[in-house]
Each structure stands twice: as structure tokens, then as C-alpha cells.
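After this line comes chain A, so read on.
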Amino acid sequence: MMLVEVLTSTFILVGGFFSLVGSIGLAKLPDFFMRLHGPTKSTTLGVGSILIASAIHFSAGDGTSLHELLVTLFLFITAPISAHLLARAALHLQVRSVAEQDTRRDCE
Partner candidate 1 sequence: MNLLLILPVLLPLLTGATLLALARPALRTARVLSVASATAQLAVAVTLFTTAADGLILSYAVGDWPAPFGITLLLDRLSSLMVLLTALLALFALLHALGGVDGRGAGFHALFQFQLLGLNGAFLTGDVFNLFVFFEILLIASYTLLLHGGGASRTRAGLHYVVLNLVGSSLFLIAVGVLYGVLGTLNMADLAARLAAVPATDIMLVESAGLLLLVVFGLKSALVPLHFWLVPAYSSATAPVAALFAIMTKVGVYAIVRVYTLMFGAALVGPWLLWGALVTLAVAGIGVLASRELRTQVAWLVVFSVGTLLTGVSLFTGMGISGALYYLVHTTLVSGGLFLLADLIGAQRREGTYLTSGEYPAARQWLAVLFLVGAIAAAGLPPTSGFIGKVLVLQAGLESPEVTWLWTTILVGSFTVLLALSRAGSVIFWKSNRPPAAAAPHWLGSVPAAVLVSAGLWLALVGGPLTAYTDATAVQLLSRGTYVSAVLGHVKEAP
Partner candidate 2 sequence: MRRWLPHPWMSVLLFSVWLLLVNDIRVVSVIKAALLGVVLPVLTKHFWPERPRLRRPSVALHYLLRLLLDIVRANLGVAVRVLGPNRRLKPAFVSVPLELNNDLAVTLLASTVSLTPGTVSAEISADRRTLLVHCLDVDDKERIIDGIKRRYEKPLKEIFP
Partner candidate 3 sequence: MEALVALAIGVLVGCGVYLLLRRHSFSVVFGLVLLSYGTNLFLFAMGRLNTHREPLVSLPGPYTDPLPQALVLTAIVIGFAMTAFVLVLALRARGMLGSDRVDGRRGDE
């Protein structure tokens, strides 16, 4: 029981941490394309960890609870799409970027 609680707590903290980092990145990084990295990665893992915490927590009682996996599944499918489209939009709008400019293109 104790182990479950430790595990759950750990995953919660890890998840919270990465979520926060992702949002810090979003707030702090200097240009749009860099800010995009924060949420696409950190948040997925952040949510993922908390979902694992949840799965552990609810599996500890009666029966297993794995439906948390589904949220992860959907997020893993959708988050890259969002990131990609956001990047494309930013490219199209020629949003200011500190990255090397040589290979930037606008969509055709």
C-alpha cells in the first residue's frame, strides 16, 4: 500500500514538474518556435506521468484501471499534429524567429 502511495506521489510530482516546465518554457523562451518545444514535449510527459499516477492509484483498489492509457494515446496522436500545424502557421505568418533563417520557407 505504501509503495503504491509512493509511486503515485512520485508520478504526480514528476508530472506536475514537467507540466510546469513546459509552461515555463512557453512563457520564457524567446521566440515562437522555441516556445513550441515546451508544450509538445513536457506537457505530454507531464500529463503522461500524472495519468500513470492515476492508473496506479485506481488499480490499487479493486481491479485494474488502465483507461488512463487512452488519454495518453490520444494526446500522442494529437499533440504532434497541433505542434506541426502551429509551426506551419507560424512559418506562414513569418513569425519572428531567432533560428538560422537560411532554410525557412513559406508554404507554397
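How were these candidates chosen? In short, all candidates are chains of the complex that A comes from, given by their letters.
Keep in mind that, in the parts below, contacts are C-beta pairs under 8 Å (C-beta built on N, C-alpha and C of every residue); 3 or more make two chains touch, one makes a residue touch a chain; residues count from 1.
All figures in this text were calculated on a predicted structure; none of them were measured in a lab.
Visitor: Of 1, 2 or 3, which one touches chain A within the complex?
Guide: Spelled out: of the options 1, 2 or 3, chain A touches 2.
Visitor: So in the complex, the part of chain A that touches candidate 2 is made up of which residues?
Guide: 17-18, 21-22, 24-25, 28-31, 33-34, 36-38, 40-42, 44-45, 48, 63, 65-67, 69-70, 73, 76-77, 79-81, 83-84, 87-88, 91, 97-105, 107-108
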